[in-house]
Each structure stands twice: as structure tokens, then as C-alpha cells.
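Let's turn to chain A:
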Amino acid sequence: MTAAAPPVTPPVTPRVGLFATCLVDLYRPSVGFAAASLLEQAGCEVFVPRAQVCCGQPAYNAGDRANAAAIARQTINLFEGFDYIVAPSGSCAGMLRRHYPDLLSDDPQYATRAQSVADKTWELIVFLTDVRGWTDIDASWPASVTYHDACSGLRELGVKNQPRQLLEKVEGLELRELEAADVCCGFGGTFCIKYPEVSGAMVDNKVDEIVATGAATVLSGDLGCLMNIAGRLSRRGEAVEARHMAEILAGPAIGPAIGRTADSDGGKA
Partner candidate 1 sequence: MTARDDILGRIRTALNRPEGAGPPPAPEYANQSLIPARAQGTPAELTERFIAMATEVDISIDRVAGAGGVGTAIAAWLSAEGLPDRAVVSPHPVMDAYGLDDAPGLTTHRDTTRGDDLVSITPTIAGIAETGSIMVTTGPGTPYTLNFLPETHIAIVHVDHIVGGYEDAWARVRSNGEIGTALPRTVTMITGPSRSSDIEREVTVGVHGPKRLHIVLVGDIEGGADGKKI
Partner candidate 2 sequence: MAHQISLDFSKNAARAQADTDLQSALAKLQRDTRLARSIITGRLPEFEDLRDRAVAIKDHTLANLDHYLETFEANVTDAGGHVHWCNDAGGARETILQICRDSDAKIVGKGKSMVSEEIALNDYLIAHGLEVVETDLGEYILQLRGETPSHVVMPAIHLKKEQIAETFRDHHTTLDPDRPLDVPRDMTEEARAKLREKFLAADVGITGANMLIAETGSIVVVTNEGNGDLTQTLPRVHIVIAAIEKVVPRVEDALSILRILARSATGQEITCYTTFATGPKRPDDLDGPEEFHLILLDNGRTKLLEGAFRDVLRCIRCGACQSACPVYGAVGGHAYGGVYGGPIGAVLTPALDGIDKAWPLPEASSFCGNCEAVCPMRIPLPGLMRRWRDIAHNEKLNKAGARRGLALWAWAARRPALYRLGARIALRLLKTFGGRRGYLRRVPLAGGWTTARDLPAPEGGTFIDLWQKENLGKTQGNTTGKTGS
């Protein structure tokens, strides 16, 4: 799966609805700001509809299609007027892009609209590189990082080379690949709460590999995976810190890493 071709005549300054995702909204606003900054750097006008909540994935994956569909309709109402809808998450973008049409296929009022929203929804990094053709990263991060391919982005949306392509442009950054970058970290939404021991073993493997690279920071494009990985790193007392891709790419204003505070960090903050 690779990104589809951009529209024939892309708007000069596209109006982009930023779907921040519920985790970024609650846990890490800085990712939202970083995403908005990147979109603006790539020549977009960014809007953040205030009534946005969640993409509905927790309900959809729990078999609660009625609630998932209700939330999907809500999201469609809110975002369908934009030229593009962009999310700093492969998982949530994948929900809109790959699953809304299925979820609403029997809804005569929404089937077509769901498809239209799906067609213009993108994961942030892919939107920048493949839709905007923009790679003018102006950022510096003179340290070693490793990168975890978040599953939904990788397998539903083909996010693989694009983030690496952008990381290459970050001044001073050294990418050390994981042995198995594309193996699940064990997050899986509610999976990690329903099956904590299994999920724990999976994230432990991931952390082993991260530590083995010797990198100072682990990056990924999905906050769910990152919170899982950061939480395990912390539990194990590892020094490696976790950050969303957008934070590094957006440029100078970089705060403490996930789960670190200016006090607890002592690091790059």
C-alpha cells in the first residue's frame, strides 16, 4: 500500500482540518502543535475543529458498531468541509481512511460522505511527503534515535519510508534501526488493558530492542505506541526517552519527552 496520487490540481493553500486524536488532545498537546507547525511549514492553513473527540476506534474494535458509527458521523460532519483531514497518527487516520466507509456502508446518508472523507484523510508524515511533496525539514537533533513502525500506519496506510526520508533531513540526527522495527509494541488500544501480561511481554521485547540500539530516543508516529513504550521504559528504569516524530521534525520548540517533566528530565528540555 502506498499513498494514492494527490489531486490533479491541488489547492494552492489547502485548508487542512487537523484531527488531533484523543490521546494527543489529552496527553501531549505539544504533538498537536508540532503537527500544526509542520502543516503550516508545508503551506497549509490549519483548522482545529473544537468539537472533535475520538475517531471511534475503541468502540469499533470492541464490536460496538452503533456507537462507532455515531462517532464516525460526528467526525464526518465536523471535517468533511476541509480540503484535507490530517492526523498525527496512523491508527486514527487509518480508522477514517480504511474503516469509516465499511462502518457506514449501510447508511444511505453517510456512505458516500464517509468515502469522501476517507479519500482526503491522511496520516501527517505521508501527507507532508506524498501529498504535499514537502520535505524541507528545518530541524536539528544532534543525537541518536531509533524508530518504531506503528502497525496501523505501516500496514493500513503504507507509512514506512516517508518518516525515514524526513528524519534523514534532520541535522545531526543518527537513525539506528531496530532489529524488528515493524513488530507490534503490544499497545493495541484496549488490548493492552484487557491482556496486560501478553501486552507486557510484547512491549518488553520492543524495549529490549530499543535499548540494544543504544539510541537515546525512540520515535514513532503514534502516541498510543509511544505511551506504551515510554511507560515500559520508565518501569524498567531505562534512560531512553520517547517522542512523537512530529516533535523532532517541527523544529526548535521542543519540550520534555513523553512522561518526563522539566524537573524529572534533566535532559534536552
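Annotations for the structure displayed:
In this section, a residue touches a chain if its C-beta (ideal position, glycine included) is under 8 Å from a C-beta of that chain, and two chains touch if they have at least 3 such contacts; residues count from 1.
The candidates came about this way: all candidates are chains of the complex that A comes from, given by their letters.
Not measured: the values here are computed from a predicted model.
Comparing candidates 1 or 2 against chain A, the one that touches it in this complex is 2.
Considering their complex, residues 15, 17, 20, 24-33, 36, 46-54, 56, 58-65, 67, 70-71, 74, 77-82, 151-152, 154-156, 180, 182-184, 186-205, 227-228, 230-232, 234-235, 255-256, 258-261, 263-265 of chain A touch candidate 2.
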